[in-house]
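Take a look at the structure below.
The complex appears here without one of its protein chains, the remainder shown in place.
Showing chain A:
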């Protein structure tokens, strides 16, 4: 058997489950919504703002364990990572695409009203 090193401890997984389900919209990003520290993260913040969404942001630069664990939790290798209604929605490119075709607005409205 191979022993794999995992940053996603059971404790972190439980915490993340709680974070993504207790907030309608959560963005794990580099920096905060008031001070994004990467253009890709900033793009998603601006999109959510323009949709008048209320959302939480979590700065993955604050915690390397969180940063590594999240990559496994979402099966997604980069940041930002957007969660809507407890489900992983996508990174920057997917969010931009869904914003352009109206899909994101629909989903955000649904999440805010539920």
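By our rule, a contact is a pair of C-beta atoms (placed from the backbone, for glycine too) under 8 Å apart; a residue touches a chain by one contact, two chains touch by 3 or more; residues count from 1.
In this section, contacts and distances are computed from a predicted model.
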item	value
Which of "Centromere protein S", "Trafficking protein particle complex subunit 5", "BolA family transcriptional regulator" or "Glutathione S-transferase U26" matches, in UniProt, the chain that is not displayed	"BolA family transcriptional regulator"
Chain A, residues in touch with the chain not shown (by the definition above)	40, 75-78, 88-94, 97-98
